[in-house]
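Below: one structure, written as structure tokens.
What follows is chain A.
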Amino acid sequence: MSEADEDDLARAALETVREASAAMCLIAADEILERLLAKGFAERLQTTPEADPCLRLAAVLSGLPGIASFESLSGRTVYHDPALLSRTYARILDHKDAPELLLAAEIRSNSRDYTRPLPVELFEKTPFDLAPETIEAALKALSCGQEFQDITSLTTAAGAVYLFSTRYLKRGYAVFLAEQDASLTMNP
Partner candidate 1 sequence: MAVRSGGFVGKVLRVDLSTGKIGTEDTLERYGALLGGAGIGYRVLWDEVPAGTGPFDPANKLVFAAGVLVGTSVPCNGRTTITTIFPTCWPRPLVGSGHMGGHFAAKLKYAGYDALIVEGKAERPVWLMIRDAHVEIRDAGHLWGTGIRRTTLELSQEMGPDCVVAAIGQAGENQAPMGMVVNSVSHSAGGVGGVMGGKNLKAVAVQGSGAVRIAGDKGAWEALVKFHLSLLGGNNQHVVPSFPTPQAEYYNPASRWIGQPGKRWGAAKPPVEITGALRDPNRIAYRTNSAAYFLGDEAWKYTVRGNGCTACPIRCHTMLKVPSVTTKYGIPDTAQNTCVALMFGRSFFTQLAGKKNSETAIEACMVGMHLADDVGLWSNYGQLQRDLRKLYEGGYLKARLGSKEYASIPWDKYDNADPAFLLDLIPRIANRQGELGEVLSRGTGAIFDHWSIPETEWAKDHTTTYWKMGHPKHHANEDDGQCGVIINTQYNRDAQCHSHTNFVRNGLPLAVQKKLAAAIWGSPDALDAPGDYTPANVHKARRAKWSLLRKELHDALGVCNWMGPWAASPLQERGYAGDDSLESKFLSLATGQTVDREGLDRAAERIFTLHRALTIRDMGQVNMRAEHDLVPPWIFEDQNGAAPFTKGSIRMDPADIARAMDFYYEVMGWDKDTGAPGKARYAELGLADVGDTLAAAKLTPETGK
Partner candidate 2 sequence: MHTIRGLSSKWIEQAAKASGFEAELSRRGFLKLSVCALSGLAMLGLGDAFGENAPLVILDNATGCILADPTRCVGCQRCELACTEFNDGRAQPSLARIKISRALNFGLAGPTGGVGMHGDWGDGLVVQSVCRQCPHPVPCATACPQDAIISDPKTGARVVDAALCVGCRLCQQACPWGMLSFDEKAGVATKCFLCHGSPKCVEACPAAALRYVPWRDLTRDGSPNRATLSVTAPEKAKACLDCHLPAGTKSAK
């Protein structure tokens, strides 16, 4: 395959990932392959009969500038353009159908990165849009799971519930941050 062909293929792959990201979708290699084949890239992907076009494509994808990938809950590697679909949002999309994992991942990353506990109502809002019962059930499930023992909650003096991970935040500090967060509107 010529260098120009290689470039064409890379460009088409990039475009396919970006299209998916713009539509707020994560895309796996086989789906990219399908779309590329539909666009007439079959020949360039099947240079030798024994080569798996998916592997070939994975090699192309790994070389694409600015494209991120991660292993999704389904176990497949999925791709996205962080400029159009951020890593944070991609993670949320991937966990959309697994509320427990969604909560655990958000709670942990917030406790680790910012650092802060999260008000429980956050998960009732867009883009999570979880029903209060779903959140309650998910938290209950988390509390039973061995690997989620770090996920816990606290209640402020005014009764607001916040969630945090003890892996990254000590309770005392989490309480302080929660009280501060809850009083921000009185400290404008």
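For anyone wondering why these and not others, all candidates are chains of the complex that A comes from, given by their letters.
One rule holds in what follows: a residue touches a chain if its C-beta (ideal position, glycine included) is under 8 Å from a C-beta of that chain, and two chains touch if they have at least 3 such contacts; residues count from 1.
Everything quoted here is computed from the prediction, not taken from an experiment.
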Selected neighbour of chain A [touch, this complex] from 1 or 2:
1
State the interface residues of chain A toward candidate 1 in the complex, per the touch definition above.
21, 24, 82-89, 92, 113-116, 118-119, 122, 125-127, 158, 170, 172-173, 175-177, 180-181, 183-188
